[in-house]
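The structure appears below as structure tokens.
Of the protein chains in this complex, one is absent; all others appear in place.
Letters A, B and C mark the chains in the order given here, with residues in each chain numbered from 1 onward.
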Amino acid sequence: MSDFFTATVLLATLASGIRLATPFLLAALGETLGQKSGVLNLGVEGVMLLGAYGAYYATLRTDSVLIGIGVGVLVGAFMGVVYGVVTLALKAEQGISGIGIFIFGLGISDLLFQKQVGTPTPIDGLGHFSIPVLGDLPLIGEALFQQNVLVYVAFLLVPALWFVINRTTFGLNVKAVGETPEAADSLGVSVDRTRYITIIVGNAMAGLAGAALALELAIFQQNLTNGHGFIAIALVYFGAWRPSGVMAGALVFGLIQAMVLQWKTLGIVVGTTASIVGMFPAVLTILVLVVVSRGTGAPAALTRPFERGH
Amino acid sequence: GDDDEGRDPDAPIRIAMVGPSASNDLAFTQSMVDSLDRLGQEHDIEVDITDGTFVIEDAAVAIRGYAEDGFDIVLAHGSQFGGSLSEIAPDYPDTYFAWGTSADTFGLENVYSYSVKADQGGYINGVMAGHLTESNIVGVVGPIEVGDIKAYIDGFANGVKSVDSAITVNINYIDSFSDVALAAEAAQAHVDAGADVLTGVSQMTVGATGVANDHGVIWFGSQSDQTPLGEDIVVASQIYNWDYQLGEIVDDLLAGVKNGRVITADFNNGGLSMAYNPGFALPSAVRAAADETEAGIRDGSISTGYE
Amino acid sequence: MTDTTNGEVLLELDGITKQFPGVLANDRVDFDVKSGEVHTLLGENGAGKSTLMKILYGLYNADEGEIRLRGNPVTISSPSDAIEQGIGMIHQHFMLVPTLTVAENVALGLPSSKRMLMDLTPVRQRIRELSDTYGLAVDPDSYIWQLAVGERQRVEILKAIYRDVSLLILDEPTSVLTPAEVDDLFETLRQMTRGGRGLVFISHKLHEVMALSDRITVLRLGRVTGRTTPAETSREDLAHMMVGRQVKLAPTRTDSTVGEARLTVRGLNVIGDRGTPAVTDLDIEVRSGEVVGIAGVSGNGQRELAEALSGLRPVASGEVIINGTDTTNRSPKEIRRLSVSYIPEERMRDGTVAEFSVAENLILTDHDLPPISRRGFLDFNQIKQVGSALVKRFTVKTPTLETPTSSLSGGNIQKLIIARELSGDPELLIAAQPTRGVDIGAAEYIHSVLMGQRAQGTAILLISEDLDEVMGLADRIAVMFEGRIMGVLDRAEATISRLGLLMAGVEEPNDSE
Partner (left out) sequence: MLIGAVLAAGLIGAVMLLVLGANPLTGYAALIDGAFGGTKNLANSALKAMPLLLVGAGITVAFRTGVINIGGEGQIIAGAILSTLLVLALPDVPRLILLPSAFLFGAIGGAIWGGMAGALKSYAGVNEILSTIMLNIIAVQILNLLLRGPLMDPGEIERGSRIPHTERLSGNADLPILPGGTRLHFGVIVAVVMAVVCYVLLFRTTQGLRLRASGHNPFASLYAGMSVKRNVVLAFMYSGAMCGLAGVTLVFGSEGHRLATDGGATTFTGAAGFNGIVAALFGGLHPLWTIPASFLFGALLVGANAMQREVQVPAALILGLNGLVVVFVVASLQTRVRLAQIASRLRGEEQADLSLSDEASSAEAGADTS
């Protein structure tokens, strides 16, 4: 038992938790932006899978991680366009079309993988990048500042997104459109255009999240994301539509998973108790929200299609 | 199944397979697909595959559908399908059913079950791991504690301990056959805990081998030859060849007898074998120890300690 | 019709027609506005006023007809087009984002001085200037959700003035303002016309129409039925033109016998949305057969009082006794079961389920009582009967009983609520702003119904900002200011000036009790 509390193990857990948190965080931040403008996207998981496959395949073929990341983002953005057309132009029910996108992504990413790659072939994934000075700090340097580039990107996106939402005119439009679209519309703010942008950017971030996962693991597999996208959506609610809250949620989730894995590795939990520990993050998430109780704050127009004159 | 006169001996043997994961998963499902390919070189067969049916009820529909369509042999390639098979098989007494891995034929003549002594290859891998580890810490990334997986992992642990009982074997069941990310983190956790040798089973291990590649930690595989997952780090893999079991069933079919039984693959009957990665510079002493262990297992002088 | 101004023609609407399912909302309507004038659109509820203006502002597309601005035909297919043409609109229902501040609501849609970055400093600055110039006091950093309806209306007006439009549409801007605020607004509007702007004004308050308009166009059933000017007409004539019959503008009082206390409130304290006290140490009593009016500028705790009495808002301390039962902090259902009805102030939010049919809304509060409910099942024949009877009795204008309530005009929704709330012959009625937004014909009817209820012994607590209404209906008038009752006047002793002083928070030197 005491093994767990050695500094090395704790720091390794921390590093692992941050790594595990990254795809959640990227996807959840993207979803936050979309939801802020009133669009719920339950298809994050599918977009992540397509982004992951795109990044993996591009890297496999070009040996360039950068191209891989680019492809992941583009695939996500493309799915954003599709989702935008479906939910904005065709006014489809958001929750369900999201589930459709999820199923589509799950199937097509696997299909492409089986047809184009077949046998899982490792790629050279993202190397770990040590931030000068910070990376050399004793103890925490390794845990916090020797991660892959996308980890830093994800955490930098937290203040960036906060800034966009709270300090730019675009952010003001986003909030207005997500809250009272008819008011925004009556002032000449284009509800659809604002939502197209948030959806496309949000999906691009989901694609990036998938890329982060595939490139960190340096492999692709059927259903690589394995529920990450759905948890990312839950984290938006956990974080009460605030980037910092979403980050806190992602970290809680990542750290608990890392801790559980360490416990299993070190033989602290064995056998069927593993299942109990496996539900720990879910239970904790609920408990945290019960205690903190900030269920309110959802954008009032979330999931509501906007049509002028209604 | 309504042709009481038996099958036409000149027609190709029609074999259907229902598998839980993708046909090219470098693991359990692929091992059977490969074996069917090899069977096709010996016999005139016609193969039909439904893969990726992880939903048990969908698999049941497919199994019944194949039986209904008059396939000679229907393979329910996944231990989770047994429950359904036990109810379907009695309805189609003329069809040969086989499933695995398992050791249960429900007392039915037309049901064969196949299992593997995966602990044997596990033990051999373990012996090599015991010799190769310098940190004296070895890690195992397992999916779920069932059947051949548990056999392999227990055999592996015993093999390691047979070299030096002081070596720590950390075993981590991640509770999923498919969660690659979790497998990667589990491998990372082992590395963080000091492991310099890793092994793992099932399709999720592709995540773990990525970490092993990153850290130059050596890797032992099972079920399929996992060399493609790490040319530099994979030492050896235990391979499942279902050829032996398939052969037995086809022989029964051709002889027109139904003799439902448990057919167990091991190193002696060729159902299991080792594949060494030619690209890995395995010290000859270690290779010799492995060969010696394999011989001992074959002649029964070495027990894997499983069961 | 006589031109009272000789400004150039700003706007011409030519033959505008708009058909909604089951309703011809506008039928070949011609309408124009000249620069420097106020042109009033008058008409009963559902006459098609808002529809015509929404077409002008690009919220609806006309089926037929042409819009010309300064003589040039224009296509206005979205609010952006309208804004580009210099048209502004104050909507009948608030168009504000509750979770944003006043300044943010004003800045929304406008270019920022720092391009992509938001810069609210100049916006706040200008809001303060405009507030001073036009007497529209509001804190630029308050969130909209924190504001009372009157303040919200001021923000709407600020939004329009801030944009410096050449044509401004005001769809019932005064329905939530106090008389003093209305005076201020009119002053603002006159300033705007002096600068050459044209205004379209919509209101159901005839004295306002007479005071402000240069020209008046009357709509009925989607058609123009009259054009006139204040000089040529009177309130009575206007009422006749609108409704098509003679209307009594002041309610007729009937006799009633005052009985036992139906509502007794002692030492009531209620906390408002902002977490600060909204009602403080309030005592009041309403007896059977009397109307007690609560006058006061909106936002002085009237809404919180009504909500606390009807169980929608917790009581912090004090006692509410209805028909001898202590109902302090009881649920709305328990309170309703004591034969209490409540006409809510925020009728769009609280009063109806917009997606429900007219029939469903008419039985909303009684749906689980016989005869509507039989062992938990709805009796649709009863619903139809009850619904038809109420629609008929209260002249709710709807194509069918199955019509979604959302497509009724504002005034008809109000009538629907009143029909429902009075259908059960309540023993206590809490009526908050019962005629706000209702046309004069309907207002007359509502007043007569209230008087009828009073005669039958219903105790009525009438909360209204409309002093004419309060003085016309109430037996006693309590004036609320900052959550307290400043004084209670008997009907006979109530004058506009005394009430006005109390409403402004000035205590009476000698208590009238």
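What we mean here is this: a contact is a pair of C-beta atoms (placed from the backbone, for glycine too) under 8 Å apart; a residue touches a chain by one contact, two chains touch by 3 or more.
Note that the structure is predicted; figures quoted are calculated from it, not measured.
Note that the undisplayed chain, when the full complex is considered, contacts A, B, C. Remark: the omitted chain is touched by one listed residue; of B:Y92, B:F177 or B:F220 this is B:F177.
From the options B:G40, B:G65, B:P228 or B:G296, the residue with contact to the chain not on display is B:G65. Summary of contacts with the chain left out: across C:G71, C:P111, C:G275 or C:G376, the touching residue is C:G376. Touch with the chain that is not drawn comes from one residue among A:A21, A:A52, A:L172 or A:I231, which is A:I231.
Note that of A:Y57, A:F78 or A:F102, the residue touching the chain absent from this view is A:F102.
As for the chain not pictured, it touches chain C at residues 21-22, 44, 221, 240, 243-245, 310, 312, 331-333, 335-337, 342, 344, 346, 349-356, 360, 364-365, 367-368, 372-373, 376-378, 384, 388, 391-392, 395-403, 441. As for the chain not pictured, it touches chain A at residues 40, 42, 46, 82, 86, 90-93, 95-97, 99-111, 114-115, 222, 227, 230-231, 233-234, 237-238, 272, 275-276, 278-279, 281-283, 285-286, 289-290, 293-296, 298, 303, 305. Touching residues on chain B toward the chain that is not drawn are 20, 22-23, 48-58, 60-65, 68, 78-80, 82-84, 86-88, 101-104, 115, 143-147, 150-151, 175-178, 307.
Operating definition for what follows: only the chains that are shown with their structure count from here on.
Inter-chain spacing, taken between the CA centroids of chain A and chain B, is 35 Å.
For chain B, residues touching at least two other chains: there are none.
Residues 21-26, 52, 139, 145, 170-176, 178-182, 184-186, 188-190, 192-193, 203-204, 206-207, 209-210, 213-214, 228-230 of chain B are the ones that touch chain A when the two sit in their complex. If you check the complex, the residues on chain C that touch chain A are 54, 57, 59-60, 78-80, 83-84, 89, 91, 94-100, 104-105, 107-112, 115-118, 159, 406. For chain A in complex with chain B, the touching residues are 8-9, 12, 16, 19-20, 23, 110, 114, 118-122, 125, 213, 216-219, 221-226, 228, 257-258, 261-262, 264-267, 271, 274-275, 278.
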